[in-house]
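Every protein chain but one is kept in place in this view of the complex.
Right, subunit A next:
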Amino acid sequence: MASKTLYSQRDPMLKRDGFEDILEERRNSSDLKYALRCYAPVLYKGVTPCKANMLKNIVLQSDQLHYVINKVSQESGKAPDIIQEEASVILEEMAHRLQISTVRFFAFALTKAFKTLFQHVCVNEEGIQRLQQAIQEHPVVLLPSHRSYMDFLLMSYILYTYDLALPVIAAGMDFMGMKFVGEMLRMSGAFFIRRSFGGDKLYWAVFSEYVKTMLRNGFAPIEFFLEGTRSRTCKSLTPKLGLLNIVIEPFFKGEVFDVNLVPVSISYERILEESLYARELLGVPKPKESTSGLLKARRILSEDYGSIHVYFGQPVSVRSLAQGKVNRSKYNLFPRHIPRKPMEETQSFVNDTAYRIVRLQEDNMVLKPWVLMASLLLQNLEGLELSVLTEQTVWLRGLALSYAAFLDWPDHAPTAKVVSSSLALHRGLACVSGGRVSLVVGEPLGPVTPEEALFNRAVSVLSCASYRNQVLHVFLRPAMLAVAMHTAASSKKNDVYNCFSFLWDMFSNDFILCPGDTVQDFEEACYLLVKTGAVQMPQQDIVMTDIGQPTLSFFNGLLEPFLQGYQVVCRYFCEEASEGLTEKQYIPAVRSFAVKLILAGNLRCYEVLSSDMQKNALAALLRMDAVTKVKVADQVTLIVNKMAVNSIDNILGGKLPTQKAVLARL
């Protein structure tokens, strides 16, 4: 069967490395000695490390930058040396000043912090060995997942521990707000980029040349977050392509033989920012990064955050990926120092690569038992018996394993013990009372309005959802198939596929679905559901088996919040949205619409209050042309095609077959 081969092609996760706890040694030896030990990493082809100042000079004197400086000078009428000066200032603001003494300080301080915060920090050492090999052979780009502020300190910490070259890390400018800390981070290898510099040619030129110079010369591995920002939901975010474009281009231009991309999956058993994220999603603005804020975070130090797993994936060779996809000789006809928009072929290659890497990150995310329990709890918001929860968790564990989830289930421990210790670690989220397990709702201080109560509850639901979200990538495809089977007009494979394809399209902002992979994903889903005996496919039909009911209903329940959430957004557009609704007003408006529905008892889905879901739903409607953006003056207004939105709503609710939706879109 074709689907089998397709699936096994991307099935590397079945062979995964084991982990070593790097804190273990720290607990038994001197931290100071560790921070001061000899550190002499091997670099790319044995190059000597380049001083930060020398690097700046190379960038400022590059042909690439000179070209842009002259161009900007012609356009603005300013003298080239003034522009050159501006470039120098930009670079000064951006550049890292990696200093081994600062790194040693962090090595010391982080060891202390990690030992109190975490039980274990586990790293796959085989991945480290592969990385070491890769660093010597090719320029390396480290691409970690991003779910916490901790991520990049943690990365540098690990590389220091293993005597590997320290990376230079692209960080958002917002860190610079924290005066002292910003400089500390800079001295530990961070370089800072503005969040938006769309039209600023000079900025872009300085930035891209800076990154490329480091890459071409192999002075240090480059590290950045493909997702662009921390994921507040613990779902992987759709990748941003800017930096990836920059690091891949030197390969296409023949400036380097190859570039190795190394996906790194960082899984936290408990995320430091857990409830912070939930509040942020609910519209409580995120606290501005400030040093005092960070100090307040000291409170955090008294809690147990379980363990961290860091998995360094197989290095991905850009050269091999691009084989047969991008014709490099097309770069022959333009001078290499003149910046150009990437060709279409390249763009789609980079996009594809980015998705592939994020999926590799997902594949190697370590899942804890609690993630499974959270998925079950969210389908039973009213709570459920501890024994039932235990039993279902065991069942779900089997399902997850048969779908190749990277589950870290304690060996030889009785299930009850596993469940209870998970509950203990996450006592802030769930509690057991009278043999029933239910979500904890933060105790309000003083009298509360119904809205406040609602928000408190939403915080727990969203916090809990951030754990369920971690397992979504394992179940996503079969779950979409389960929903498709549920809503499709018949059990004909074609009908089911149409529904599946619609959902796939609809949810492609919420989940990592590689562009163009609809058919492959569908076949993968069929294969998995057939493999686990939930579905059979006689001839051209897809039907549930006798034993398929629990699996399919779990999957339907898993995606239910997303289906409902999107429907609420659709209903908002049909029923409430006023003429001249601006993009800015959209989120608060949907939120209050949903709050109204929940208070009136017409809606029980709290997840729709998440701004993440609201944004993704809007993006989907925009993509499907049911809503369009119009720029009036400096306001962006949303124009709603109510017919189209309404039919999408109906399809999501299973009231309309998919075919008609397609027509409505036209």
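Criterion: a residue touches a chain if its C-beta (ideal position, glycine included) is under 8 Å from a C-beta of that chain, and two chains touch if they have at least 3 such contacts; residues count from 1.
What we mean here is this: contacts and distances are computed from a predicted model.
The UniProt record for the undisplayed chain lists the protein name "Alkylglycerone-phosphate synthase", from the options "Probable electron transfer flavoprotein subunit beta", "Cytochrome b-245 light chain", "Serine palmitoyltransferase 1" or "Alkylglycerone-phosphate synthase".
Note on the undisplayed chain: of the listed residues A:R27, A:K179 or A:R328, the one touching it is A:R328. Screening A:R97, A:R336 or A:R457 for touch with the missing chain picks out A:R336. Looking at subunit A, the residues touching the absent chain are 254-255, 257, 327-329, 331-332, 335-337.
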